[in-house]
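Sharing a structure, written as structure tokens. Questions coming.
Complex shown without one protein chain; remaining protein chains in place.
So, chain A:
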């Protein structure tokens, strides 16, 4: 059983980092790289296991979660196809972020804490993706959140990092406490914390308490995903964080801690007991607001990372739209396409937004500014970086030879079939998104300004992660429908299949 190593390895890496750091800078960097690389290898293996042999259920401390009882009493981890996809993407982007940090963070101090935190962040996200226990989920959510508060405020000699960190921490803790309150209510009502078993109990006896808990979960988790009325922390936190962290925050944290958690809790816990159409429409409404607000705000930004942060909000809108339609059209072909599109877009957006933030980091690292008005003509002095940005921007807008096209297409298609108004809103969002990125491209390809002309390309440790992402985006863009058929649609089906999820747990005993 390889699954526990997904937690053991980053935990070991994080906890031993202060000791390894005593050996010096080189040892610390090598250790961080080794740990995240090993985690990636384990993640790939877990993914293959899940794909070949179906859902993995792992019980902590015993062979079976049941003990002497006929209900699960131990913490279980349950990885289905969607979980496996999240595991791989988390480990992949985290590895690249660590690799990138080697050069990017070289001028900062306190790096043993930085690498500890980055590994803990990865650990928290992996935990969320694999857990099948709702309190365990909360613990991992908090591990992830607290690590990200600390990382946002990591450069604590700058005022904006502290400001953004405080903002993120205050509202983030509130959101987490909603989730905790929801768990407390569910536990009080149903007396179990295992997700799959909770689904059974809830189907037997749907109560108002379950609905209140669902509302609390949705409130808390929509916050974590940066959905629109509560996206304000994101627009501050992502620009203020070091860029490798922004790449992880924007590419992973809002997806795993937000989108994935929402999908998992609604589908695997609540779907037998609540009216999915209502929940779906609630999410769709948030999705439409998020789409428009996020993308429209991206158009008017002059700060490069802030633009990317708002664009992340906008892209979360697409993912939520797919998820909402997947709920509201549960059991139909349209819903399946929408959900597959949402999962696909989650993966794609993780890759391209990570790329774009890494590019932004390279620009900041070389030029010390992220004001777009000062970055005119970057293509002259930093052609490779600009090329990476061009690919990332084209992918996020959804141009056909790149990966963003297929995932957005699935979302457009399903939303147009489900309700043409939603399709129109999605298109309007894309129009804004295009405007935002075309503006940046115009700046980058314009006449070189005096500040830009002396810039150089960053070193290999920063360029290699960027180009790995570029290559991934292009390769995924060449095989869009194959990936969709082979991975995303089965993942969407697995997520819909609550009985399968429950049976996988109960079948262990």
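Keep this in mind: contacts are C-beta pairs under 8 Å (C-beta built on N, C-alpha and C of every residue); 3 or more make two chains touch, one makes a residue touch a chain; residues count from 1.
The definition used in the following text is that contacts and distances are computed from a predicted model.
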**Q.** Listed names "Formylmethanofuran dehydrogenase subunit A", "4Fe-4S binding protein", "Membrane bound hydrogenase, MbhM subunit" or "Ferredoxin:NADP oxidoreductase, alpha subunit", with the criterion being the UniProt name of the chain not displayed
**A.** "Membrane bound hydrogenase, MbhM subunit"
Q | Residue in contact with the excluded chain [from A:15, A:442, A:481 or A:499] | A | A:442
Q. Which residue among A:379, A:436 or A:468 touches the omitted chain?
A. A:379
Q.
Among A:18, A:110, A:188 or A:400, exactly one should touch the missing chain; which is it?
A. A:400
(Q) Under the stated touch rule, tell me which residues of chain A contact the chain that is not displayed. (A) 377, 379-380, 383, 386-387, 399-400, 438, 441-442, 445-448
